[in-house]
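The other protein chains are all here in position, but one chain of the complex has been omitted.
The letters A, B and C name the chains in turn, as written, and every chain counts its residues from 1.
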Amino acid sequence: MTRVVEADHDPASGRGQMAQLIVPTDAPGVNIVRGVGIWGRPTSDHVEVRYEDVRVPASNLLGAVGQGHQAAQDRLGAGRVFHCMNSIGQMWRAFDLMVERATTRTVHGGPLQDKQFVQGFIADSYMDISAARLMTIQAAERVARNDRGARTDISSIKVFVPAAYSRVVDRAIQVWGAAGVSSDLPLSGMYLGARTLRLADGPDEVHKVLIAKHVLDRYATEGGWDFGN
Amino acid sequence: MTRVVEADHDPASGRGQMAQLIVPTDAPGVNIVRGVGIWGRPTSDHVEVRYEDVRVPASNLLGAVGQGHQAAQDRLGAGRVFHCMNSIGQMWRAFDLMVERATTRTVHGGPLQDKQFVQGFIADSYMDISAARLMTIQAAERVARNDRGARTDISSIKVFVPAAYSRVVDRAIQVWGAAGVSSDLPLSGMYLGARTLRLADGPDEVHKVLIAKHVLDRYATEGGWDFGN
Amino acid sequence: MTRVVEADHDPASGRGQMAQLIVPTDAPGVNIVRGVGIWGRPTSDHVEVRYEDVRVPASNLLGAVGQGHQAAQDRLGAGRVFHCMNSIGQMWRAFDLMVERATTRTVHGGPLQDKQFVQGFIADSYMDISAARLMTIQAAERVARNDRGARTDISSIKVFVPAAYSRVVDRAIQVWGAAGVSSDLPLSGMYLGARTLRLADGPDEVHKVLIAKHVLDRYATEGGWDFGN
Partner (left out) sequence: MTRVVEADHDPASGRGQMAQLIVPTDAPGVNIVRGVGIWGRPTSDHVEVRYEDVRVPASNLLGAVGQGHQAAQDRLGAGRVFHCMNSIGQMWRAFDLMVERATTRTVHGGPLQDKQFVQGFIADSYMDISAARLMTIQAAERVARNDRGARTDISSIKVFVPAAYSRVVDRAIQVWGAAGVSSDLPLSGMYLGARTLRLADGPDEVHKVLIAKHVLDRYATEGGWDFGN
């Protein structure tokens, strides 16, 4: 098993000098300290690593020195689109479960589907899924044709989709009641996954700043942003 | 000047018997009581009308008796898409104004565009406009090809777009400060317009119930909703 | 170990005939089917029970037949206040952690505490905790003096406090990044706990309906609601 790590040859020079290296996990000096548990579990395969005088041959360099940051971003860009595609599938599954419960559970004299609160959950979730899906398709299309707006849209779905996913799952849980947070249904796992995605690959706040910077740059250079492009 | 009014020939029979008639405003018995002021203005061209024994010739009937409700909905469906298209144009204009102020106004030692709160406003508005635009295009395409999902999407944008419009204008006003609510800028008018749109052509709540009913019907008859259709 | 169960002697007559009985878990016919896992864990001490022809002596009746529903509500009323008190303590702890991270973590050239997004998190959380705390104190005081408004306020904090708790913990997690969802900090557990509280002791939606009913009753009988009482 190997690990890809980013190494900054010259911290003072910033991202321009980043490189990526393959580090075999059995290389001397690689210490897997522990798996870091998440969401209350004692451990996970996200590990804490301590490197002590680890050396690898020059042939372990991925690409050229100075391309490390760009390589990471290239991978992350596509990765963020894949994450969003996956989230949309999960939201759809949660939506199915919400409707299933709404149509089969009767409380206070009628099926849940006749209660406006539940109808509101369905309607709001329909809008969340529609928006998330259309924005992700647009981002993927822009990535595919190398559109310069692609990065803005990737940051945009990076923020929007996990938040929409969280809202849809949250409503599905509420419709199921206690069963919604039980391990009998996939909803509780989705809820944790959606929350984690607001941190993974960069927190929402970083991507909001990036969106603003892209927009401001375009206004500065071209006098406006063309949403219809 | 004429007025088109809906008339229900047989209230007991419900919408199936609705008809639309052209009523000339100078027909005997048509009393324009007053213009109803909105947003603090003393009057408007939305008028209160009292009909007293008004009679019009049979030739003033629009379409056939029994088609009145459907005719109104047909017009409203397209009208709602047009309203949303217009709202997206307004949001875009508000976005331009927000960026203009963010790049030209300096407070507490720096331009507004460098403040994260303002960057967050720009990013959130970018997402709102993107989602509103894509959802409206999808709805219009479905209307154009007579897709049976069109009505759901019309209700969906009827709820989503005015709310997104309200949020974008609200942020633009906040960035401009007191000037944002002044009559020197179009933002205050947009703010009122966006709020009114959440009522016009049916309140949000009615359209949420409609979305839910469409979704539930489809699940009942076909076992699911195909977001990818 | 014993279990207290509610029994409805005459379902047709509704809550007026409910009773509570003590059922020893070793009574013949009490089958503990399984612990129901929550949040991804395989089991828990919330158990699924199947009762088969269980009989207990009449002396196991708690109070009188017909008082079961009221007894449950009495216990739940105080229980909801206790839950909220506990949640406020947790929110405060999450707030401490948020500030700790904001003051010690440096990113993009400065401590997190200098970023407006983080300052916004702190400010919004300050308001959430203040509101939750004051509303809970008011509810507890009304319970203590048997004020007829107590039930409205209990439902009110039952909805408001877990939602505020969720928001505060959510922000603290975001400030901590990946560490926030790890098992190294109490935040991930709080996040799950806060979500569960929006279901426990009745979902938010039931309590919103109750608040509205209390308000509407008061308007119907007394012409208004006195917030200043």
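Heads up, the rule we're going with is that contacts are C-beta pairs under 8 Å (C-beta built on N, C-alpha and C of every residue); 3 or more make two chains touch, one makes a residue touch a chain.
Treat the numbers as computed from the prediction; the structure is a model and nothing was measured.
**Q** Checking the contacts here: which visible chains does the omitted one touch?
**A** The undisplayed chain, in the complete complex, is in contact with A, B, C.
**Q** Give the residue, chosen from C:Arg105, C:Arg133 or C:Arg151, that touches the chain omitted from the document.
**A** C:Arg133
**Q** Which residue from C:Asn60, C:Asn86, C:Gln116 or C:Thr196 sits in contact with the chain not drawn here?
**A** C:Gln116
**Q** Out of A:Thr25, A:Thr43, A:Gln73 or A:Gln116, which touches the unshown chain?
**A** A:Gln116
**Q** From the list B:Gly37, B:Gly63 or B:Gly89, pick the residue that touches the absent chain.
**A** Missing-chain contact among the listed residues: B:Gly37.
**Q** Applying the definition given at the start, please give the residues of subunit C touching the unseen chain.
**A** For subunit C, the residues touching the absent chain are 88, 92, 95-96, 99, 102-103, 113, 116, 118-120, 122-124, 126-127, 129-131, 133-135, 138, 152-153, 155-156, 159-160, 205, 207-209, 211-213, 215-216, 219-220, 224-225, 227-228.
**Q** Please identify, in ascending order, the residues of subunit B that touch the omitted chain?
**A** Its contact residues with the unshown chain are 36-42, 46, 115, 117, 170, 173-174, 177-178, 180-184, 188-189, 191-192, 195-196, 198-200, 203-205, 208.
**Q** Provide the residue numbers of subunit A that touch the chain removed from this figure.
**A** Where subunit A meets the chain not shown: residues 115-117, 120.
Just so we're on the same page, only the chains that are shown with their structure count from here on.
**Q** Looking only at residue numbers at the subunit A/subunit C interface, is the share used by both copies over half or under half? Answer same or different.
**A** Same residues, largely: of all residue numbers at this interface, over half are found in both copies.
**Q** Quick one: subunit A and subunit C, Cα centre-to-centre, how many Å?
**A** 30
**Q** Please list all residues of subunit B that touch 2 or more other chains.
**A** 116, 120
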